[in-house]
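Of the protein chains in this complex, one is absent; all others appear in place.
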Amino acid sequence: MSGYAIPANDVNANAPLLEVRNLAKSFGKGKKAKPVLTNLNFTLNEGEVLGIIGESGCGKSVLLNLISCLDPVTKGQLLFKGEDYTGRKPGSVCRWFQVIFQDSEAAFDPKATIRASMRENLKLLSHDVSHADEKIDEMVTLMGLDVKLADRYPRQLSGGQVQRMSIARGLVTEPNMLLCDEITSALDVSAQAMILQYLYELRMKRGLTMVFVSHDLALCSTFCDRIAIMQEGEIVEIGTPGQIMDNPQHEYTKLLLDAVLYVK
Amino acid sequence: MEMVKQNPAATKIKPMLTRSQRKHQRLKRKTILWAIIVSLILVFSFFATYFTPNDPYETNPLAMRQGPSAEYPFGTDNLGRCVYSRILEGARTSIFATIMLVIISFFVGTVIGVLCGYYGGVVDDIVMRFTDILLSVPQLVLAIAVAGILGGSLMNTLIAIGITSWTSYARLARSHAMRIRQLPFINACRLTGCSDFHIIITHVVPNLIGPMLVNATLEIGTTMLSIAGLSFLGLGVAPPTAEWGSMVSEARSYLQLAPWAVFAPALAILLTVMLFNYFGESVCDLANSQEA
Partner (left out) sequence: MANNLLEINNLTVTYGDFKIITEVSFSMKPGEIVCIAGESGCGKSTLIKAVLGIKHLGAFITEGNIILDGRDITHLSTEERRQILGTQIGYVPQNTRGSFNNIRTYDVQYQETMRSHNRKFVRSDAIDCFDRLNFPESSKLLSYQPWEMSGGMNQRMAIALAVLQGPKLMLCDEATSVLDVTSQKEVIEELAKLRDELGWSILFITHNLGVASHIADKLGVMYAGRMVEYGNIRSVLDDPIHPYTRRLLAAIPGKDRKLPLGLEGRPPLDGAEVEGCNFVPRCQFCEDKCSTKPYSLDEIVPGHFASCAQGRVDL
């Protein structure tokens, strides 16, 4: 299995993989403009997993869209390995980021088999198409699925399986970073735990960097290196799971922590 | 707490959703049957002109307004022309003109609708306001006006009806494209650097072509009626060309003397429109059962 080699023409090897500077986003123009994100700052190092926690409407999904260039940035800068890529087209950053969506079934074209969708991804990135099937099989196996399942249509698989397929699709193009948008919240607990296990294995084997957006603090604390708490478009607290869970500083973090219902 | 112990009845494992699958099978068979009938009509209408018992344009002063007989199965009209032969000759004009018109407006409407829906913005606004204007005038009145200006010929009739008929396809395609554009898999494609053209061709169009085709099959009957209607009003094909609508129109002045000359083409219109509508309906049902 091939690893994720760092490209030779690296701008700055010491710079963090991703840096977000004073990022702001508002929808609408002029006086009607509605701010969604205000002044976000954080960095993410190679191999790190950052959890972003917030309730619905806090702007956590918008943040992922900005990082992956799906939405234009209103203010601020995005840097990848020290290189400013703000305002680029999504196609030009696709070697760096792949987004995994919450609604995994809708993330595949319903009229194409999963393998066809994956092949298309590979073809567009002008990888060696002759080995496409091997690559796809490798990634599907890596996510613990039978390679035969890739020849099915998305609706023929269970929710957990499609989600693992969509992670596999993200991986075939060998991105530096996975951006996971609530990827387990539509799944049952056991399917969710399976996904976490495979993502954890991926980290161990390949040192994959991830941004893991979720509303589940307990879930993130098992898996992330750092957790950022978002409230109404701002990051109010950021720290290791230990710091966040055992010694929360911000009122909102305390509130969230208090609302987590552990199995007693 | 009371627990009732009971051995489960040894039930055979049956496949799930047998009922809806059976229904789906039934609808599929029905649609295939209708498709065969409709394609037979299409083939027949194309070759019908070679099977005419008499020359459809030959006038016969000795056989004016004759009732149905062995020589003239549907009788003759005011000029002694064979009504049966003229219906067969007119089938090509009526049915083929309809199919061509539906195909062209389907194509034009879908392309415009998909582009508007996918890109949105100013162009979308302009095009959609334009369709609003077209739709604010009754379609037939607009067609009459246009056909009146252009003069009577089959081509002009098609243009007159085609001016408004693409709008329904455009609206439908636009709303589907707008919905599909927002689905995550389109974003996933953009993330792999797909061009917009590629996304539209390989992802947007295949996902909206189904409902569009259903709409098109349902429109065939309406379009055929519009063409026949314009011809009936004297704005369609120029005489002496055989066309069902104009045949009804010509013969209606001597309805009491030769009712067959009116009823035969009218019945032909009725039957064909009905068959196409049944076909459209069955395609629609099939598509709905597939979605469910």
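Letters are used for the chains, namely A and B, taken in the order the chains are written, and counting of residues starts over at 1 for each.
By our rule, a residue touches a chain if its C-beta (ideal position, glycine included) is under 8 Å from a C-beta of that chain, and two chains touch if they have at least 3 such contacts.
This structure is a prediction, so every number in the text was calculated from the model and none was measured.
Novice: Using the touch definition up top, pick the residue from A:Glu46, A:Asp137, A:Asp216 or A:Glu234 that touches the left-out chain.
Specialist: With A:Glu46, A:Asp137, A:Asp216 or A:Glu234 as choices, the missing chain is touched by A:Asp216.
Novice: Using the document's definition of touch, tell me which of A:Val62, A:Leu125, A:Val147 or A:Met245 contacts the absent chain.
Specialist: A:Met245
Novice: Can you list where chain A touches the absent chain?
Specialist: Residues in contact with the chain left out: 55-56, 144, 158-161, 188-197, 200, 215-219, 221-223, 241, 245, 255-256, 258-264.
Methods note: only the chains that are shown with their structure count from here on.
Novice: For chain B, which residues count as touching chain A in their complex?
Specialist: The touching residues are 183-185, 187-195, 198, 202-203, 206-207.
Novice: Which bits of chain A are touching chain B when the two form their complex?
Specialist: Against chain B, the touching part of chain A is residues 68, 70, 89-92, 94, 97-99, 101-103, 106-111, 117, 120-121, 124-125, 166, 169, 173.
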